[in-house]
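Excluded from the complex is one protein chain; the other protein chains are retained at their positions.
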Amino acid sequence: MAHEIVPGTIGWLTTFRLGIRNLARHRRRTWITATTVAIAILLLQMSFSILTGLEQQSYDNLINYQTAHAKIYADGYFADRDEYPLEPNLSEIGDLQATVTSVTGIAATTPRLVFFAQISNGVDQIPCQGVGIDVEGSDDDVFRLPATIVEGSYLTESDEGMLLGSGLAKLFSVSAGDWLTILCQTVNGAYEAIDLPITGIVGSGNPLIDRNTLMIPLTVAQDLLDMEAAVTELAVRFSAGSRESATLSRLTSALESEDGLEVKGWRALEENFMALVKMKRTGNAIMLGIFALMAVVGITNTILMATYERTREIGMLMAMGMRRQGIRKLFLTEGALCGLLGSALGTAVAFVLIYWINIKGWNITAMYGDMDVGYPVKDIIYLSLDLLTMAVIGFSTGVLAGLAALYPAVRASRLDAAEALRHV
Amino acid sequence: MRTFSINHRLLGIALLACGLTAASGTICPAGAQPDPEEILRRIDSNIMISSARMTARMSVQYSNGETRTMEFISWSQGTDRSFLEFTSPPRDAGSRFLRIDSNRMWIFLPRVGKSVRIQGHMLRQGLMGSDFSFGDATENPSMVDDYSAIMEREEILNDRSTFVLYLEAKRDDLAYPSRRIWVDSQHWLPLKEERYAKSGKLLKTMILGDVRRVGDRWYPFRLELNNALQADTSTTLQIIEMELDIPIPAEVFTLRNLEGGDE
Partner (left out) sequence: MFNPVAKMPLFRLAARNARRNTRRSLLTAIAILVAVMSVTFTFGYVGGAINDMMDIYARTQSGHVRITHKEYPDRERFLPLHLNVPHVSELLPIIRTHPAVEGVVARIRTAVLIDFQNENSPGLLIGADFERELGYFDILDMVVEGRAPQPGSAEILIGAILAEQLEVAVGDTLILLGQTAYRSMGGIRAEVTGMARSGLDPVDRNVLFMPLDQVQLMTDLHDGTTEILVFAEDPEQAGLLANSLKAELDGLVIGGLEIQTWKDQGALVQMMESSGSIFGVVIFILMLMAGLIIINTMLMTVLERTQEFGMLSAMGMRRGNIVALILNEGLVIGIVGALLGGIIGSGLSLWLEQHGFNISAAMEGMDFPMKNIIYSDWKLIHPIIGFFVGIATAVGATLIPARRIVRLKPAEALRGK
């Protein structure tokens, strides 16, 4: 490299090495600064993780228990879905499922039969939504119902029984093992009623499920409703790590050639919920803003003080011939290194902490339950582990720390050596 | 044809049963027991009306002791068409219902001033809060056309001797896939009817009484309906007066009549 070596300046590599040596030499100072940065970053990462975790939870709840990632209907069904029609329906499920699973990004599919039902205990009759699920087959590949059982047990294909939402169970004051009558109408309009015992009670945190749904094996439902092998919808789960919108469009195009099908992504299935989430985001943003402010102040303050403390040192360097530029470079680097060290530390601890908390989940015993306003969240929440965002937060703080060191360095470098040396 | 072979087989069994029971001294009408299909035919000839106009009272009893009573006039034609107008109490007076077939029903409330088509879930609701669903109240099926019958036994019900018949729907789309009727062996009318879901579970019980002769038929003037799944109410229908087989102008079964008829 043909460098013109200007006396009093140092190259970046040297700066870097010098910076590291300085940091190493003044351990206490470095550690105080780095630790401050680390803790501030840790707290910031945690709060971000908690707030986004909540939001994520509610999406997860929606996807895991209600909408899956997408649903496929016979054309015309969706517009009338509030009437719970049994026609138009999907009849050649096997082929359809094969087609769908062959699309990249699709993890699993499961057929479901949704129908209008009334539950009676002989005295009261309450309307609700009935769902026939492929118990021993694919339902738990797509949905996560088994995890929501709060009493009794999950269904098995052979036993005659139903899963009842906890809200409905409360209304009838029944528990697992009690019997209730289900009244519905076959696809042709004939009344059908059967008595079923409650195999398990479901508490998902999702009001639609808990207060309005009962579930029975798909074959029982098809028999009940004279549907033969037909179903009303095919629910689809995307693979973990697949890109949602890309997969959805791939799915839609794959099915375009098939006549009479309609695909709906989960966001389209639950518009009112999405509106709610948007509102909550702003509140969260404010909280995070406050935290960020404090983190910034804390870090900047620390670095400022650390740097001012070394004004004499700066004077010494200048006296020894280092140019202003070099001083600025040096302090910038030191500040940045220190900041990055601290933020890497803080982020790493945050990562471990979040991971650890997520093993068991964090029990906040909270249900927004009856209100229908708020996240459908169960009593255990998981924090979000968004590596990209964490990295961004970590890195930008490092940069911030560097800049924080720059200001006092610039000021100090403007003094003349003698003044700086005199600094106490 | 399926019904014939069943009836022939069952006729044989019935005869056998008759023979067996004769030995134990149970009542058996002279000769063979009547053919169940024949019984249905006779019921139809009593119950099915080509046209009728009637005034009736409907009362709903609640489990807490309260009773609610309403009165109405109705016109019906064939198995499909009927028109109801409530006349009492004053708050319900002027409410009207029109049925053209099982899929087309309308309601007219004076305060609303315009007819509303009843669809979907609404059809399952009870008419004016009673145990009669909109479907029930206006349906008038032909027993013999819609159901095939098996004779089960004889029974004494309310001091009348009855044949107990078990009915199975001939079509998939009948609301009640099976029924059991207690047929009065003299009047050829069901005195009691149980309606079941496809699985056989009891849904509704009807008790018919106050049988009167009208022209050349017998007709039950009182009907009591109990919903097995919703036991806190029961509904009774009492016909006050009835005219049968009268000509009814087609305009009666129109929306125009529903909304602003002079009657």
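Lettered A and B in written order, each chain numbered from 1.
By our rule, a residue touches a chain if its C-beta (ideal position, glycine included) is under 8 Å from a C-beta of that chain, and two chains touch if they have at least 3 such contacts.
Remember, it's a predicted structure, so these values are computed and weren't measured experimentally.
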Residue touching the undisplayed chain, where the options are A:I286, A:M320 or A:I359: A:I286
Among B:S50, B:S63, B:N103 or B:Q119, residue touching the chain not depicted: B:Q119
Given B:S95, B:S148, B:T162 or B:N227, the one touching the chain that is not displayed: B:S95
Residues in chain A touching the chain absent from view: 28, 32, 35-36, 39-40, 43, 46-47, 50, 54, 82, 126, 171, 272, 275-276, 278-279, 282-283, 286-287, 290-291, 293-295, 297-298, 301-302, 304-306, 308-309, 364-374, 377, 424
Residues of chain B (touch criterion as defined above) contacting the omitted chain: 60, 68, 70, 91-92, 95, 107, 109, 111-114, 116-122, 128-129
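Operating definition for what follows: only the chains that are shown with their structure count from here on.
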Inter-chain centre distance, chain A versus chain B - centres from mean C-alpha coordinates, in Å: 58
Residue ranges of chain A touching chain B (in the complex, touch as defined): 83, 116, 118, 120, 122-125, 127, 181, 183, 185-186, 188-195, 224, 226
Chain A contact footprint on chain B (complex, rising order): 102, 120-121, 124, 169, 171-177, 197-199, 201, 203, 228-232
